[in-house]
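Removed: one protein chain of the complex. Kept in place: all other protein chains.
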Amino acid sequence: MADDRDHDHDHDHANPLHNHPPLQPDDESPPGRHEVMTEAMRELLVEKGVLSADDIRAALENIDSWAPSKGAQIVARAWTDDAFRKRLLADGNAALAEFGIDSGGAKVTVVENTDRVHNVIVCTLCSCYPRAVLGLPPDWYRSKNYRRRVVVEPRAVLEEFGLRVPDDRAVRVHDSLADLRYLVLPRRPEGTDGWTEEQLAGIVTRDCMVGVAEPRPE
Amino acid sequence: MTGSFTPGDRVRVIRAHPPGHRRTPYYIRGKEGVIERICGAFPNPEELAYGFDGRPAKTLYRVRFRQKDVWPDYAGAEIDTVDVDIYEHWLNPA
Partner (left out) sequence: MAASNDPGRGYHDIGGEPGGGPIDPHVTQAKPWEKLSVAIGNALGKGGKKVIVTDETRRSREEMGEDLYNELGYFEKGVEATSRLLIEKGLFTREELEARMAAIEQRIREQGR
């Protein structure tokens, strides 16, 4: 049974301090305390010369360059180019660099799904995530229930996501809580012979690369 | 960046609960597993957390644990495992 604090964004909306800020800039509801705090930090850091406006602009631009489509390109290349696949498994950062992706200092490690092993990623201590190739983590990845449960009952959690792993295929959970960031290399599905890299990338979703789903043709 | 262990070595995570910033999760303390790989050497997060430089760097290992060894009531398959990245000073030979 979930208590009402389980979900990352499940706040008490009756309390004005917890009102979410509006999505639209012209929304006139009051901003939340931490939205205001963010803006205050930005102003103070720029005024004191710790950060320049351009530093912040560049960091925002960099965040907008993060996307699961980056990870999908890498997976599709690994499916079609075995030498790349080997490089990717041996040194994630070097393989990412071939795509011009800078992981921002994180050591990206790729784990490969096979007919014998299914990998799934979590960070039980916070929400570490390979942002450069997957973007910001989805709400469920950050949720306390996912962090609590996937490490102890991964098969039940995967079934909630609609993925049943047969008992003769090991489920391998990776608790990604130190200096490495993990990306799952899913199995290439049947029925994709002759597909282009671009077509293949189109079926590789974020959830496949975290390990709570598998790619399906079409 | 060589540590004391090599892949295949059996290790036991130290069962201790010191205060402060630690990256070894509670559930894995005291459990026995196998070194899967040496991940490299990284500044010690327990020092970085308080503004120190984390030197000397600590070897980080990926340790593989059988789920049945971690959770006595584990309901999944026998072959299921959990991999946790653990710094050298939290590991002893098993």
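Order as written gives the chain letters A and B; numbering starts at 1 within each chain.
Heads up, the rule we're going with is that contacts are C-beta pairs under 8 Å (C-beta built on N, C-alpha and C of every residue); 3 or more make two chains touch, one makes a residue touch a chain.
Since this is a predicted model, take the numbers as computed values, not measurements.
Colleague: Decide which residue listed in A:E39, A:D81, A:E98 or A:E198 touches the omitted chain of the complex.
Modeller: A:E39
Colleague: Touching the missing chain, which residues of chain B?
Modeller: Touch with the absent chain occurs at residues 16-19, 21-22, 25-27, 45-46, 48-51, 70-71.
Colleague: For chain A, enumerate the residues touching the unshown chain of the complex.
Modeller: The missing chain touches chain A at positions 1-3, 5-9, 11, 18, 20-23, 25-28, 30-45, 48, 50-51, 55-56, 58-60, 62-64, 104-105, 122, 124-127, 136, 138-140, 142-149, 151-152, 157, 160-161, 175.
Heads up, the rule we're going with is that only the chains that are shown with their structure count from here on.
Colleague: Per the centroid of Cα atoms for each chain, what is the distance between chain A and chain B, given in Å?
Modeller: Taking the mean C-alpha position of each chain, the two centres sit 23 Å apart.
Colleague: Would you pull the chain B residues touching chain A in the complex into a rising list?
Modeller: Touching chain A from chain B are residues 23, 25, 27-28, 39-40, 42, 45, 60, 62, 67, 70-71, 74-77, 79-87.
Colleague: Which residues of chain A touch chain B in the complex?
Modeller: So the residues of chain A touching chain B come out as 107, 109, 124-125, 151-156, 167-168, 170-180.
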